[in-house]
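As you look at this complex, bear in mind that one protein chain is not there, while each of the others sits in place.
Order as written gives the chain letters A and B; numbering starts at 1 within each chain.
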Amino acid sequence: MLAEIHRAADQGVYEIRGFGAKRSLPTFDDLVFLGASVSRYPLEGYREKCETNVTLGTRFAKKPIELKIPITIAGMSFGALGANAKESLGRAASEMGTSTTTGDGGMTEEERQSSKTLVYQVLPSRYGMNPDDLRRGDAIEVVIGQGAKPGGGGMLLGQKITERVAGMRALPQGIDQRSASRHPDWTGPDDLAIKILELREITDWEKPIYVKIGATRTSYDVALAVKAGADVVVLDGMQGGTGATQDVFLEHVGIPTLPAVRLAVEALKELDMHREVQLIVSGGIRTGADVAKALALGADAVAIGTAALVALGCNKAVHIEDYHALGTEPGYCHHCHTGLCPVGITTQEPELEARLAPEHGARLLKNYLTMMALEAQTLARACGKSHLLNLEPEDLVALTTDAAAMARVPLAGTDWIPGRGTT
Amino acid sequence: MCGIVGLFIKNPDLKNSLGRHLSEMLIGMSQRGPDSTGFAIYRGNRLDDSIKLTLFNGMSPSDWDDLAAELEIAVGVSVSLEIRSSHAMVTARCTVDDILEWFARHHPEIRVVGYGHCIEIYKEMGLPADVVGRFDLADMSGSHAIGHTRMATESAVTTEHSHPFIAASDICLVHNGSLSNHNRLRRRLQKYGMSFQTDNDSEVAARYLAYRMAEGASLREALEAALKDLDGFYTFAASTIDGFAVVRDGIACKPAVMAESDDWVAMASEYRSLAYLPGADKAKVWEPEPAVVYSWGREQTE
Partner (left out) sequence: MTVIDLSKTSIRDLNQRLHDLNGADRTNEWRITNPNGEHAIAAGLNAPINVQIDGPVGYYCGGMNKEAMITINGHCGWGVGENIMSGFIRVKGNASESVGASGVGGLIVIEGDASSRCGISMKGVDIVVTGSVGHMSAFLAQKGHLVVCGDVGPDLGASIYETIIYVQGEVGRLGADCIEKEMTPEHRENLTRLLRQAEVDAEPTRFRRYGSARKLYHFNVDHADAY
């Protein structure tokens, strides 16, 4: 805190960094599954199938999206990430039968070619937006906000605005990008409904429309997204990461993913739309256990962002001298905004990018996704489920009162759900 | 989250078709607000020594008759009753305070939706076409009206949460947008003695206007004060016994279109609700500027 005040006094600028919230927050770790015993019977591994597929966008789209695993890759911009990183994500997702998502810079050829199922984001900035890419996407994600900075716009600092990035975004090279926090041609769910109509008209109603929100007033936001016509709601909790934003945003705005999931599912249930409008949850999803718990609470799928980058090598103990040059250590680096990523992920520098070969990156991510899916299946089988989506809240109990209250599951060994019964 | 409309008749020959035109305007806003529909209409002449109350309760007609009889005995004067679907319009020669107090004490289960010397308010859950049909809006005539179609956020889509909100006798408000400081404002107004039926931000705006006007402000002055005291994004249409006014906040991200011909002045969230008005293609059409109050009233058209 002292150091931060000194820094602010010296520089007169807020601290900007990448990654997600670093403060300790309630996570899925405080929930545990009630595995099989006498009253419930488990499934055998391997031979007795536990299915993992999910369909997204059944509400209005002519061509819903079929995924083999309920773990998708969240939106991350080309600009924040380098081309090799985007390609790695695409290749791995294709092999695993899941989707990737473009980000605040638009669609790159590398990602479209390498990713079989690509979700195309429509953001307040509209960098790189064009109808050809809209039609080439497999789904459209209207981004209202993200968990790292609900209410804030995209940020990319000058050192990462290379000729290619600048060209895609129609910006001068090397300047600090200033971005809008609101969309330029609509504000509010009533006008969002009309915007969604336009996007459907342009793409002849083929593609599922996702609406992505950062978790804040989740009950209202999810209800309004449904009323505005969303096929899928993407909900990003406070732990969600970013390539660059103000530290105050990361640490002090938004609610954790744990209560957000429950609020979103309740809002969908009250509208009789649970499973009709699918829910993808992101923000701090790290393991198959997190996946299984999010699904048990009612999500249809999860998205990973930071975790996918970590699988690619983020914060790995290699090129240690480069971490030191940034003033950090492996395990503590959040310097995505500098563009000097020691492992070649969040950089535009060719020498650094060369450290991440797309084929190798794809292999790493594929391993990680396979492991997450297997872990989730293990837990689900232990609870007697032949499909991940058959997990339910009653399969869970909480180890702390905070988690019990946030997830609305009983404290282990009791019937008690704190906070229920109040409005 | 909503669509709002307003229509003020300048040419007396058109008063008979006020309800019909307002119906069409509300139906034009169905997409913006499919959950509930409401309108406030200034019907007939101003009754200087009588009060009109619009009441909501799903009672049967005979129960309404019984209520009217009970009220007659209580106030000692004859009471007239007009039933429209789930609402009833009661006219009685007494003061607003007396009659409101009587209802609060004897029939708290009946919701008083509107009150004044001329105003009638009807609001229900349902699509605009259904709701205006239920209330026979197309048959109503009057001098001016405002209306609202709602995209509800609260899980319980109820009549109470629908607009318009009655602010004070003959004064009401419809709102498109989202206020950001209404909770603190509500507590302040509660300290001044105002009561609230809901936690809705629009109700706070309505009561705020009532508060300012009770302190002596005109509708225009009250809306100008609102620009300073209310934070957030809003287009308001507010009406009084004499006319209506429109204002947008300083950033003006919520839509509003206005049109004026020799025969009428109208506003709507989208042009398509104005397109069907007689003479719309020749009317002057413009968008209200941010933080400017536009108002029309009987005193101006005399």
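As a convention for this text, a contact is a pair of C-beta atoms (placed from the backbone, for glycine too) under 8 Å apart; a residue touches a chain by one contact, two chains touch by 3 or more.
The model shown is predicted, which means the values in this text are computed figures rather than measured ones.
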Touch partners, limited to displayed chains, of the chain removed from view: A, B
Which residue of A:Glu95, A:Asp176, A:Glu251 or A:Asp322 touches the chain not shown here: A:Asp176
Absent-chain contact - pick from B:Leu18, B:Ala252, B:Val265 or B:Val293: B:Ala252
Option touching the unshown chain, where A:Gly45, A:Pro131 or A:Gly327 are the choices: A:Pro131
Where the missing chain touches chain A, by residue: 11-13, 125-126, 129-131, 134, 158, 169-172, 175-176, 178-180, 184-186, 191, 194-195, 197-198, 201-205
Hidden partner interface residues of chain B, rising order: 28, 252, 255, 257, 270-276, 285-287, 289-290
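We take it that only the chains that are shown with their structure count from here on.
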Chain A and chain B: spacing of chain centres that average the CA atoms, whole Å: 43
Of chain B, residues touching chain A in the complex: 1-3, 31-35, 151-155, 176-178, 233, 253-255, 269
Touch list for chain A against partner chain B, complex: 182, 187-191, 193-194, 219-220, 223-224, 227-228, 267, 270-271
